[in-house]
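Have a look at the structure that comes next, please.
With one protein chain removed, the remaining protein chains of the complex are shown where they sit.
The letters A and B name the chains in turn, as written, and every chain counts its residues from 1.
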Amino acid sequence: MTALAPPHDVETTPPVTVAAPAPSRRTGSRSSWLALAPFVVYTTLCLGLPTWALIYESLRRTDPATQQTSFTWANLTTAWHGFYLTALWGSVKLSLITALISVIVGLIAGYAIVTSRGTVGKQLVLALSGVLANFGGIPLAFCFIATIGTAGEAVNLVHKVAPDFALDTFTGVVAVYPYFLVPLMVLVIVPTLEGLRPQWREAARNLGASTWQFWRYVGLPVLAPALLGGFVLTFGGAFAAYATAKALTGGTVPLITLRIASVISGNVLAGQENVGAAMSINMIIICGIVMAIYLPLQKRSARWLQA
Amino acid sequence: MTGVNSIALATGRPIAQRASAAGLDLTGLHRAYGETRALDGLDLSVAPGELVALLGPSGCGKTTALRIVAGFERPDAGSVRVGGTDITTVTPSKRDMGMVFQSYSLFPHLSATDNVAFGLRIRRVSSTVRRSKALELLELVGMSAQADRYPHQLSGGQQQRVALARALAIQPTVLLLDEPLSALDAKVRLQLRDEIRRIQISLGITTVLVTHDQEEALSVADRVAVMRSGRLEQCAPPAELYARPATPFVAEFVGVMNRIKGVISADNRVRVGDQSLAIDGEHPPANTPVWVLTRPESVRVSVQPSSQLDGALIQVATFLGAITRLTLTLPDGTDVKADLPSHEAGQFPIGSYATVTLADRAVLIVPRS
Partner (left out) sequence: MVASLRRFRWWRLAVLIILGIYFFGPLVAAFLFTVHNTRLHTWSFAPYGQMFGAAGFGASLRMTLWISLLTIGIVMLLMVPTMLAIHLRLPKARGIVETICMVPLVISPVALVAGVSTVLGWGLNNQGSWIFRLDAQLQSQSLPLILPLIDVVLVMPFVFRALDAGLRAVDIKTLVEASRNLGASWLLTTWRVVVPNLRTALLSGSILTLALVFGEYTVSSILGFTPFAVWIVQDGQGSGQLPIAVSLLSLLLSWVVLFFVAFAGSRRFRVSPASPTPVSSAVRSI
C-alpha cells in the first residue's frame, strides 16, 4: 500500500467543458459561413445602419442661418445640460428606485416560490412571471388608470393612505413599473435560489454557523451576483421603457425616453434632431454599461451553481 | 516519508491532538416518516478512535441514523451520547462533529483554503492562524497545490478531499462520513478510501462511515454494522462478519454467497447431494429441507471423467485476476459459484461437467419452505 508515498492525484485534471468542434469535412468552410450571410446583412441594415445614423447625426449640426452642416461635440454636451439633463436624471432616478424595489420584492417573492411545496403551483407562477415580464405598455397602463387613476375604482382607497397620490406623476410611474420588473427579477433569481444546495446549509451548520452566519458568509455571497445582475437588468428595463410612461403621463414627467420621442416626432424646435440623436447615444451608452455589468455577473453565478 | 508524520515533525505539533478520543453511543433510536419507519430501534456503540461502517441497502436507515447523530434530524425516541454526554437535543452547530457529505457540499464562492478555514472563521480564529491551519490540512489530504482553486475547478475526488480537510479543521470529536465516495470514479474511490482510513487512524478520531458498498465497508472499518429496515442485523469486525454472518441477510449482503439445497439428517449433519456436512450450533430438526449457505471459496471443483455425464455443468467462467469464478448448475437446477486459482481454470472448460464438493463445515443453514 502506498502509505508512505506522498498523497497525490492520479485523477484527471479538473473537468473543463469544451465543445469539441465536429470533425466534419465541411466545418468552417466557406459555404458554412455563407449561411450566416442573410443574418449579417439584415442586422447590418436594420440594426447597424440606424445605430450608425445616430452616431453620425449626434456629431453634426446644421447652422440655421447658413444651412451648412458641420461636425461638432455641441450636441453631446447639450444633451447633458438643462432640459435634457433633467430628463436623463429623471430616468436614472426612476430606474434606480424601481430596480431597488423590484430586487427586494423579487427576492422575497422568489424565495416564497422556491420554498413552497407543490410543483404545479410553482410552474404556474413561473410561467405567469415569464408572461408578465414581457409586458408593460399600454394595456398595463390602462389597467392601472382604471384602478388608481383619477377616476379609478380604487383611487379613494389609495387617497386614504396617500392623499397626494396621482397616477400621472413620477410617483405614479414608480407604482406601476414594478408590475413588469418584479416578474423579471423573479425569473432571474429563482434559478439561483433553486441552485442553493441544502448541503451548504447543513455543512455550514455542521461547522458551527448560526442561521445569520450562514446567510452572511455563504447564502448572500452566493446570491450576490444574481442579485446584482437582477438589479442591473431591472434598471435597464426601467430605463428603456417608453409606452407605459407615455400612456400614464402623456409625456409630462421628465424621462429621457419621452424626450427623445417628442424630439423625433417633431414636437420641439426644428434643428433639435441632432440633440435627440445625442440623447439616444447617451441612452445606448448607459444601457451598454448595464449589459456589460450584467453578463459577467450572470456567468459567474452560473459557474458557481454548476459545481 | 511524508504524510502526517512529517508534518508533525516539521511543525513540532500534530495536527489534531486527541488526549482521549470520545466514544459514541446510540441507544434505542426510532424515527418514522409518516407510515415509513426509517429507524426501528437502533443500538450501536462506537469506541473512541474506532471506525464503524454503517452498511446496508437503500432505505435501511443508515443515512437517517447518521443525520440524527449529526443533529439534522431528531429521533422520535432514543438518545445519542458522546463521551457519556447526552447530545440528543443539542443543535447541530454545537455538536463538535465534522461531517463529509456525498457531494456538492463545498461553498462555491470560496477557494479551497477558505472552505477549509470556514469552521475556524466561525470560531473567530485569527486569519493568519486560520490560513496556516487550512494549508496544513490541505497538505494532509494532498491538495496543497490546489489551495487557491475554486470548487468548480476541482474534480469530484479533489472536492471530497477538501471537504474532508474542512471537516477536520475544527478538530471534531466525531467524524461523520455520509457515503463520501459514492459519487466518484472507481479508481479515485479506491485511492481516496485508503487515504481516508490512513488519516483517520493517525488522528485517532472516532468515525462513522455510511456506505452501501460492502467492499468499501469491509476494507476500511474496524467494525461493520449491517442494517436492514431500520434495525441492526449484526455489528462485528469484517472478518467475523464474513466468516460468521449472524443472519441470512448479512450472509448474502456481505460477499458472494451460494444457496444449495440440502436436508437435515440425524446426528447434527446436513445432507447435500452425496455429501454430508457437520453443523455447528442450532439447527432445525431432522428431515427438514434447508438451504445451505456457503462461500465460493469453500466450494471445490474437481475434474470428472468425460464419460460421466452427471454432476455440475460449467456455465460461465469469470476471470477475476488470481481467482477465476466458475458458475455451475447442479443436477437439481441450482446454480453454484466456485472459486479456484486461475491457473487451474483451464481444466474446466465451459460446457463440460465437474464434481462439486463443499468444505466440511457449512456457513449457515436456513429452512427451506
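Keep in mind that, in the parts below, a residue touches a chain if its C-beta (ideal position, glycine included) is under 8 Å from a C-beta of that chain, and two chains touch if they have at least 3 such contacts.
Here the structure is a predicted model, which is why all the values come from computation and not from measurement.
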### Query
For the chain omitted from this view, which of the shown chains does it touch?
A
## Note on the structure
Per the whole complex, from A:Tyr84, A:Tyr179 or A:Phe235 the residue touching the absent chain is A:Tyr179
### Summary
Listed in rising order, the chain A residues that touch the chain left out are 19, 21-22, 24, 26-28, 32-33, 35-36, 38-39, 42-43, 46-47, 49-54, 57, 105, 108-109, 112, 115-117, 123-124, 127-128, 130-132, 134-135, 137-149, 151-154, 178-179, 182, 196, 198, 201, 211, 236, 239-240, 242-243, 246-247, 257, 260-261, 263-265, 273, 276-277, 280-281, 283-284, 287-288, 290-291
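Operating definition for what follows: only the chains that are shown with their structure count from here on.
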### Query
With chain centres defined as C-alpha means, what is the inter-centre distance between chain A and chain B in Å?
53
### Query
Taking the complex as given, what residues does chain B use to touch chain A?
1-3, 70-72, 91-95, 97-99, 101, 103-109, 118-119, 121-123, 141-142, 149-155, 157-159, 163, 166-167, 170, 185, 187-188, 191, 194-195, 198
### Message
Applying the document's contact rule, which stretches of chain A touch chain B when the two form their complex?
### Response
1-15, 197, 199-200, 202-210, 213, 217-218, 221-222, 303-307
